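First, the structure itself, so that you have it in front of you.
Note that one protein chain of the assembly has been removed; the remaining protein chains are unaltered in position.
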Amino acid sequence: MIEGISIYELLTVSTILFFIGVYGFITRKNLISVLISVELILNGAAVNFVVINKYLYPEVLQGMIFSIFIIAVAAAETALAISIIINLYRKISSVEVKEVETMKN
Amino acid sequence: MNYTAIILIPLIPLAVFLVLGLFNRKIGPGVSGLVGVGGMLVSTLLSFYTAFEYFMVLGKVSGAYPTLVESTVWMNFTETLRIDMGVLIDPISVMMLIVVSTISLMVHIYSRGYMKGDEGYTKFFSFLSLFTFSMYGLVLATNLFQIYIFWELVGVSSYLLIGYYYTKESAVAAAKKAFIVTRFADLGFLIGILLIGYYTGTYDFETLNNPEGATLTHWAPASFMGLSVLTWGLILIFIGGAGKSAMFPLHIWLPDAMEGPTPVSALIHAATMVVAGVFLVARLFPMYFFVEEGFALQIVAFVGAFSALFAAVIALTQTDIKRVLAYSTMSQLGYMMLALGVSGYEGSQGLGYMSSMFHLFTHAMFKALLFLCAGSVIHAVHSNYLKDMGQLRKYMPITHLSFLVAALAIAGIPPFAGFWSKDEILVAVYQQNTFLYVVGIFVAGLTALYIFRIYFGIFWGKDNTYEHRPAESPASMTVPLIVLAVLSATVGFIPFSEFISPDRAGFDAHIDIPMAITAVAVALIGIGIAWMLYKKESGLATRLTDRLGVLYTWAHRKFYMDEVYLFVTKNILFKGIAAGAAWADRKIVDGTMNLIGNSTVLFSKKIKGMQSGRVQDYAMAFVSGTVILALLFIYLWTS
Amino acid sequence: MDILSLFIVVPLLTVLVLLTARSLKQARMIALIGTLVQVAMSVNLLFAYLRERAVSDELMLFTRDLVWFRDFNIHYSVGVDGISVALLMLTALVVLAGVFISWKMEELPKEFFISLIVLSTGVYGFFISLDLFLMFVFFEIAVIPMFLLIGIWGSGPREYAAMKLTLMLMGASAVLLVGILGIYFNSGAGGGPLTFNILEIAEVQIPVEAQKLFFPLTFIGFAVIGALFPFHTWSPDGHASAPTAVSMLHAGVLMKLGGYGVFRVAMYLMPEGTLHWSWFFIVLATFGVIYGAFAAIRQTDLKYINAYSSVSHLGLVLFALLMLNKTAWNGAIIQSLSHGFMTALFFALIGMIYERTHTRDVTKLGGLLKVIPFISATYVIAGLASLGLPGFSGFVAEMNIFVGAFQHPEIPYRIASIFAVSAIVVTAVYILRVVGMMLMGPLKENSITPMEKATWYEKTGILLMLLPIIGIGVAPLWLSEMILESIQPFIQGVL
């Protein structure tokens, strides 16, 4: 709990972060940028968990532990994504989303 | 009365038609001719027997000839409206039986000679029988719908017979034209029937024509544009009659109908079918007379007078003898209509009605004779045109004499039949309307002129050199000529007014001497002019036509009526409306349907991209969907 | 097995047996026997009906009711009245004639006959159904084989035509389904359970607002297959591409489903809706009657002429139905029958002419009366029947329609009837134009080659359709009495 800061303000910030991430996810044309946007989304969600844990149910730790899990999953996901991107780059020399479509064939 | 005999009259030709029609190719020409003539002979005898029974044995019942009806239900429309099939015996239907039987029998006999060697011989006789059957049905009809049914049937027999030489383009066109023009007129007839049926609740002639009946005492159940609906109905029915009887302006099919074999012209387009219109008006005469004080009857009179004049003028200028006779027919039919139009109802007031029927009767005889003679001539010289004829009296004496009798009859020279009936008509018209009388007497003069013009042209005139020497026709053709010539000379002495009058009571008619003298004088003048112009080949006629210039051209081109019709049908109906409809259907209606189809395809092509496989697009859809769902839920919850 | 279900079972059995056929000869023999049995059944049904009608005053006879889907209250429910009996006879005869006309169907004969008979099953089922859902199912069964029949055995742009026809009819059935469901969900208005059964719904007064909403949907759904202007455009293309027997069956029978459905479902169940909308559809129908006739004048393809003629003639059926009196209705039903026979006859003749001359373009034909007299003469007779000559069924039908329509108490309706009447002239024009160009006149190139005279199976097929036309035309009383009797309860229901 932060002195003088209500839950609303915190949730507002996390929501904004989340939607900025969504915006980036949809608009960016580059796989790495998409990855960055995903990180933003994850962070927004994690903050949410933590805030709700802290403000509403301070006696338990669920929210926090979920955040830790999120961080862990994010790390795994990033690692995987990066490996895929690099592999892809080796094959088609591009990380543009639209180029990746050629994989469908 | 012996109804079996009456019902057999139409059924015998029907049976002949079915037998000859179905076994068309199995029956040889000899047999079919005999079957046709035999059947007709029986029918004719039965007709005469019926006439004898009706007029002589049965006679007048309480001062008037009775109307006998025997019918059976054919189809029910509503509780009151139905179509009956049956026979109606009254003076005019019996008279028509006589006319149809006599002429038809003569034409059957004549055709055996005329059509000899034609490949469709059996077919021809079956069509003739079909026509005779339909015509019997028409004259015996008990109600408006029955008459309409047989009306259509005579129309189609006429179509089949005009188009008999179906490999000739002109015959096909003429047949089509005849059918469509009369069909157009029948449209009026049908609408008239619907109107009258709706407002009076019956189609039966008996109920409709009863002067004391509800129809005629309350003739204005509703009005439309200032006239009683019944008047409208009668006018529409008259349009139907005018179509069949070739009244102006629905006459254009009749001259073309001469493309059919000549016996057909004699039977259908001179003596019987074309008088159906006159018969129809006569059949409904009490209605015409009583509804709206005879307003519709006035129209009949004027249309008749105009057609008589119009056709007579055209007849003067035609060079095809059958066409001259066709216009002559139209002119004489106009006479009959005129007489009907000026007739009164009771006692000797009904002179017009009686004279119209009388003229119908005599006209059938002499006009059929004229056509058959023309047929005989055409048979001999193989041409329809005056220019190919001349001096034929030397080669064909019987034909010549018969033609002369008929010509004198139509010109109205006593004592031949035409004189008596035409005289009565002129008297009747004179009593009603002087203007129409002047028209009538003028037409009488024109009639004498044009008929003697072709008479002199054919049998006198220039001395043509013929490739084959023309010879008199065989007996099968000349016997009918002689019979009809005798009839044309004598039927005028029948005391028609005894038998036929609007109120059925009969009255005494007598010759009005000054009138008769005037008419005969005018006719003689006409003959005299023809004699001067055409007896010898002289330049007089051509000089006269040159002098008349435009007038002659107009008349020769039939006042351009065909062109007007052609313009209306071809350019407006065919090229305008029909082509428009066809175009609109393909382009607009179908186009709209195709547009719907194509835009669906287009739309699907557009949205096909939505399933792109791009995660981002899905995310977009996901986000938008979520947002919309959320909004929806919020809206539902809060409201 | 009751007498009506046989109409579904026998064709299906025929199809099963057809599956074993190995050649054209076998296939057509099996099809012939199957359809002959159907004709026998329909004749038997007619007499059974007349016998039963004499002692029973039930609305529907030979009814049979089995639960099919309990949850939605869908039943297998069949029954007939005079109208259905007449239409069943029409179907049986036209199918039989169709088999005769397809005697020489060389290409995939087995499959062809199977599709043909499946189609006829759908039609039979439609005419005997008393359950809306069942009716709809049979409707679809009747429509689907068309796609195959045109798409596989057709000529010209057949894929396009088949697709267009099927899509438009499917679109119509979508609309129809909405209408039927609308009826269904309002059928509980009387307090009873929801039901698809026509007789039960007729007892219930569907709310007026619902009627106003669902009547046009149901009407249009059915009327599309009845070629109502402006939804008729599938018909010229479809007919032009379809093989002969299919055109016959389609124009002769399938298009009758429209009028029948309108009558039995839309108007009977929703009388207020009918009254409310009748003026609108009368305008469309009247326009269609004249418009179809005029459009036919300009066509040069025989099949197109006939297709437009059908638009005009079937427009009269809908027109008459909307006039809401029993004379006009009687006329509408007779017109359905009459048009069924006539147009099937026309298509059969057109098929024969095409087989011999290899063209359907009237401008390229001429003088056929000389070379193929039987076919040509029949064409003339069919033409005369089509233009409403007395002595043929068309006249009886048209006069009933016109007189009936003219009994309408309101003047605008009577004026509309006068417009409709005027179509008889236009009809004469296009019929005589064809007759004059194609059958009469001098011979043209295409006609000179020596042509096969009509064969026995062609003559049989022709006579099968010609005789009823003449029969109805000469002695209409028994038929119209039978139909009038069946119309009576409907007219009371509607008015």
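To keep things simple, chains are lettered A, B and C as they appear, and every chain counts its residues starting from 1.
Keep in mind that, in the parts below, a contact is a pair of C-beta atoms (placed from the backbone, for glycine too) under 8 Å apart; a residue touches a chain by one contact, two chains touch by 3 or more.
In this section, contacts and distances are computed from a predicted model.
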* Complex member absent from the view - protein name from UniProt, among "MrpA C-terminal/MbhD domain-containing protein", "ABC transporter ATP-binding protein", "NADH-quinone oxidoreductase subunit J" or "Multicomponent Na+:H+ antiporter subunit C" -> "NADH-quinone oxidoreductase subunit J"
* Relative to the complete complex, which of the depicted chains are touched by the chain excluded from display? -> A, B
* **Touching residues on chain A - with respect to the absent chain** => 1-13, 15-24, 26-30, 32-33, 35-37, 39-40, 43, 46-47, 50-51, 54-61, 64-65, 67-69, 71-80, 82-87, 89-91, 95-96
* To do: Since one chain isn't shown, list which residues of chain B touch it in the complete complex.
  => 620, 623-624, 626-627, 630-631, 634
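Convention: only the chains that are shown with their structure count from here on.
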* To do: Quick one: report the Å distance separating chain B from chain C, using the average Cα coordinate of each chain.
  => 37
* Length of the line joining the C-alpha centres of chain A and chain C, rounded to whole Å -> 66
* What whole-Å value do you get for the distance between chain A and chain B if each is reduced to the mean of its CA atoms? -> 96
* Asked: Out of chain C, which residues touch more than one other chain, so two or more?
  -> none
* Asked: For the complex, which residues does chain B have touching chain A?
  -> 612-616, 619-620, 623
* Can you check the complex and tell me which residues of chain C touch chain B? => 164, 167-168, 229-234, 236-237, 291, 294-295, 297-299, 308, 325-327, 367, 369-370, 384, 387-391, 395-396, 399-400, 402-404, 406-407, 414, 417-418, 421-422, 424-425, 428-429, 432-433, 436, 439-443, 476-477, 480-481, 484
* Asked: Once bound in the complex, which stretches of chain B touch chain C?
  -> 73-78, 81, 83, 145, 148-150, 152-153, 156, 159, 163, 166-169, 171-173, 175-176, 179-180, 183-184, 186-187, 190-191, 194-195, 197-198, 574, 577-582, 585, 589-590, 592-594, 597
